[in-house]
Every structure is written in C-alpha cells, then in structure tokens.
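Some notes on the structure that comes next.
Note that one protein chain is taken out, while the other chains of the complex remain in position.
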Amino acid sequence: MEALIEEFPVIRDAFWLTIRLTLASGLAALILGTLLAAMRVSPLPILRGIGTVYVNAIRNIPLTLVIVFCGLGLGVVLNVSFSDSLSTNSMWLSIIGLSAYTAAFVCESIRAGINTVPMGQAEAARAIGLTFAQNLRLIVLPQAFRAVIAPLGSILIALTKNTTIAAAIGVGEASLTMKTLFEAHGDAVVPIFFGFALGFLVLTLPIGLLFGWLAKRMAVAR
Amino acid sequence: MTAAPAPGPAPAPVKNRHRPVATADRATVLYDAPGPRARARNAVYTVLTVLIVAFALYVMVAKLGEKNQLDADLWTPFLRADVWANLILPGLVNTLSAAVVAAVIAVPFGFVFGIARLSDHAWIRVPAGAVVEFFRAIPLLIMIFTVMFGASLLFGLTVTPFSAVVVGLVLYNGSVLAEIVRAGILSLPRGQSEAALAIGLRKGQVMRMVLLPQAVTAMMPAIVAQLVVLLKDTALGFIVAFEDLLNAGARVLPSNFSNIIPSVIVIAVIYIIINLAVGAVATWLERRSRRSRRTAATPVAPSEAAGGPGGGVPAGD
Partner (left out) sequence: MRVRRIGALAVAAVAAVAGLTACGSSGSGGDDKFVVGIKIDQPGLGQKQPDGSFKGFDVDVARYIAKELGYPDDKIEFKEAQSANRESFIQQGQVDIVIATYSITDDRKKKVGFAGPYLVTGQDILTRADDTTITGVESLKDKKVCGAQGSSSPKRLADKFGAEWKAQYLTEQQGYGACLPLLENKQVDAISTDATILAGFATQKAGKFRLVGQPFSEEKYGVGVKLEDKDTREKINKALEKMFQDGSWKKAVDANFGEFGKFFTTPPTVERY
C-alpha cells in the first residue's frame, strides 16, 4: 500500500497519459471510421473496394504489429516527426497506430448501424431528390449513430485497454509504468497490480454506464 | 440498406448491369441507380480516386526507395528456404502453439465459468461472475506483465514468456468465452428447459442433454471469432520477449539482415493470411449451424458476445 501512496504522482501521470491516448485515438478513429463506413456504402465500387480491403487487412493484423510499424515505419521511412521530444513523438506515433486500428472496428459498427435504419427513410430521402451525400449526412447517419451508441461505447472501452500496447514502442502509459514499479518495489507486487487494475476499472466502468445511458436516451423511437 | 430479408417494401428493382445483384439491393436504397450523367460523374470520381491512390502508393514506394528500404538484399532473404525454415517458421510454430495451448485451456474455462454464472446457487454464481468481469475489464498486457514479473518477484518463480502469454490469454479469453457460453444458453427458448424439467430430468441433466448441445451449435461462430482474437493476441508476447512470429520479424531477421521494415511488412502479410483462414472456418461454421435444424437457438452474434461489433475489439490486440 505504501508503495502505491509513495508513487501516486507517477501512477497519476501514467493514467493521465492513458486517458490522453484514449481520447485522441478515439476521436481520430471516430472520424476515420465514419469516413470508411461512408466509403463502404458509397456508389463507387472503387471506394467500396478500398474500404473493404482496409478493414479486412487491419482487423487481421495484431495491434502490437501495427504500433511497432507506426513507430518504425512512419518515423524512419516517412520522417514523420511531431515533436523534438522523443516521448511526445512516440506518443503521437502510437496514437496514429491506435486510431488506424480502431477505425476499422468503428467502421464496421457504423455500417451495422446503417443497416438498422428502415429502408423507407432512405427511399423517402431519395424521393425528395437528395443526393447520396445528403442522404447519408442528413437522414441515414444521424439515425445510424443513435443506433450504435452502445457498441461504440464497447469500442471505446476496448480502446482504453488497447492503449497499453503503446508500451511496445516505449510510451510510458499505465502498463509500462506498472512494469517499472514492479522492478522498483518488488515487495509490493500485489497492491501495485490491484492498484492498476482498479485504475482501469475506474476508467472503463463510467464509459460503459455513460454510453448505456446515452444509448437508451438517444434510441430512435420506432 | 440491408441484405437481410426484411418485411416491408422490396427494394426497387435495379437496372444496373455492372453491379452484382447481391450488393445492388443495399446500394440502391442509399442512392438512385445512376443515369447517364451520374455514370459519367462516377467515372470521373473513380479515375480521381485511382489517381490519388496511385500517387499515395508512389510516394510511399519512393520514400522507401529513398531510404534504401527497397534494396534487393533486404528482401531477397524472403526468397530463401533456409530463412523460412530456421528463422521464420520456428516463430510461427511458437505463435501457433501458444494459441493452441491457450485455446485448449480457455474453452473449458469459458464453459465452466459461463455455466457457473447461470447457477442457482449464489455462492457459485457470484464468485464466477466476479472472476469473469474482472479479467474482462483489465488489459491483457497488465495481466501478462504481472504473471511474468510479479510471479518471480513474489514467489521467486521464473516464468517463461510462453507461460506468461498463455496464462494471460487463458484468463482474458476464457472470461470472454464464458460470456459467449452464457449468452448462448440464455438465447435458448425457456420452453426447452421447462420441458426438460417437466419430463423429470435433473438440473445437471437439463444442462448437459438439452441446453448445451443446442447452445454449442449456436455459439460456434462466436467462439471461433474469439479464437481469432486469441491468435492475434499472442503477438503481445513480443513485448515480454516471447519468441513468436512477430519476434522473428522484428528481432531475429533484422539481427541477420538489418531489414526490420521489410520483415515487419512480410510478417504482417503472414498474420493476415492465417487470420483470414481461421475467419473462413468461422464463416463455414456459421453457415453450417444456420442450416442445422437441431437447435432452437438463434446463433450468438460474435459482435455482441465478444463485447464489440464486428467480431469485437479485443482487449489485448
């Protein structure tokens, strides 16, 4: 217990980094995932093809590999650099990996949501002369989003846990910090483990509750 | 908008001969069958997209070339049989054996805890629920780190990376599987167990002879989907120096040929192929179980059971 109290500032910083990773990647994944979903239902076969290939490739690669590749491939080959500070830089590289990976799941979830919108809605929209983009933006997506709030919540929870994998390129988020603390406090393994487990529960439980409540409140009455 | 045969007005007939019928019904709900002008516009967009993609690919390849990543000697190792036999395949074997061992233990774990959560006795139901919820809620990597480093600091045990990965995978995936099993059994109509009880079967018999056989059929696709997740999660072992496929690509090969970027790309392709193969098995099972008339259950959607849409976002990877 003493170790937890003594190291509290370190643990707080680690979880703050976990939160920042989650929020940044979550936002980017939502935007990219929506774009991908639009591509996958678009009239252009080529856009549908690109979306399908992307989603199926990404979903079958381990996230660890995606992140290692972002750390090395983007940094070394494309000279992508966000900051003079190496730790900030690897944080952003891992955010790219996390969002690219999570976007595939967001896309599939939104596509499922589009399928729940009754056909009459889109047909009516077409009947009054809306184009595909207007149809999607004004009629279909708003209803689809309301239908997939709960699944999006599950994705956000999974993303929160997945941020630990940023440890693969040395981002000092919660899991890597836990490992370091194990080495420094070999006698306090149990409290440290439960401390971090509790930390993740504190992060993920409210997400579940909030999205569950939102899903109920925003449900489309049919 | 959906391929499902929904009641209600049938989708408008399509006159587009370029598009296969299967996607046509979904497509035409969101946009009209293109007329001459739309077709011309679509052609322009298609060409634009091709150009953009081609340009992006060109930039990437050019950058790779600029950094000497396309040099032949970085890629030719992948054409050599001995490289595959001695450096890559041992990693693949380790990945697969970790996945198989973990799966073989996780599936019974899932059945035991899934059924335990449905017990009539609170003293079984509540602890089983606590275990399942706890291991589902914490990140897999935290679990692997704790097994790996915690056990040695706590008990002086030396835990091999293999055991740490397997224990972590079993606890996490076993807990997710427990939820799949529970959902599978709950998806059966109440009449099944009521009828079974009425003819005098005991609770254990009802579970064993009536509920489980039907539920297994229903949840097979979800279980296989979770096993794909498990297979992908073995890559986490890389972070604790387990000699898996990713380790072969990111450590062993580059130590011989200094070709980390080419080899990570090749390894990614191998992962995609393996997972697509396992995914194909899942699809085949799903089709088979949908055909089967031996169950009263509706198939458990992998999406809901695995805690996320479209096969679930795994906690680990």
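What to note about this one:
Every chain is named by a letter (A and B) in the order it is written, and numbering of its residues begins at 1.
In this text, a contact is a pair of C-beta atoms (placed from the backbone, for glycine too) under 8 Å apart; a residue touches a chain by one contact, two chains touch by 3 or more.
As the structure is a prediction and not an experimental result, all values here were calculated from the model.
The residue from B:Y31, B:F113 or B:F238 that touches the chain not shown here is B:F238. Among the residues A:L4, A:I19, A:I50 or A:V76, only A:V76 touches the chain that is left out of the figure.
Chain A residues in contact with the hidden partner, per the touch definition given at the top, are 68, 71-72, 75-76, 79, 81, 84-90, 168-170.
For chain B, the residues touching the absent chain in the complete assembly are 67, 77, 80, 82-83, 85-87, 97, 100-101, 104-105, 107-108, 148, 158, 160-161, 208, 212-213, 216-217, 238-241, 243, 250-252, 254-256, 258, 260-261.
As a convention for this text, only the chains that are shown with their structure count from here on.
Centre-to-centre, using mean CA coordinates, chain A is 17 Å away from chain B.
By the touch criterion given at the top, residues 1-2, 4, 6, 8-9, 11-12, 19, 23, 26-27, 29-32, 34, 38, 42, 45-46, 49-50, 53, 60, 63-64, 67, 69, 134, 137-142, 145-146, 149-150, 153-154, 228, 232-236, 238-239, 246, 249-250, 260-261, 264-265, 267-268, 271-272, 275-276, 279, 303, 307-317 of chain B touch chain A in their complex. By the touch criterion stated above, chain A contacts chain B in their complex at residues 41, 43-48, 50, 56-57, 59-65, 68-69, 72-73, 76-78, 102, 105, 108-109, 112, 114-115, 117-120, 122-123, 126, 131-132, 135-136, 140, 148, 151, 154-155, 157-159, 161-162, 164-165, 167-168, 174-175, 178-179, 182-183, 186-187, 189-190, 193, 196-197, 200-201, 204-205.
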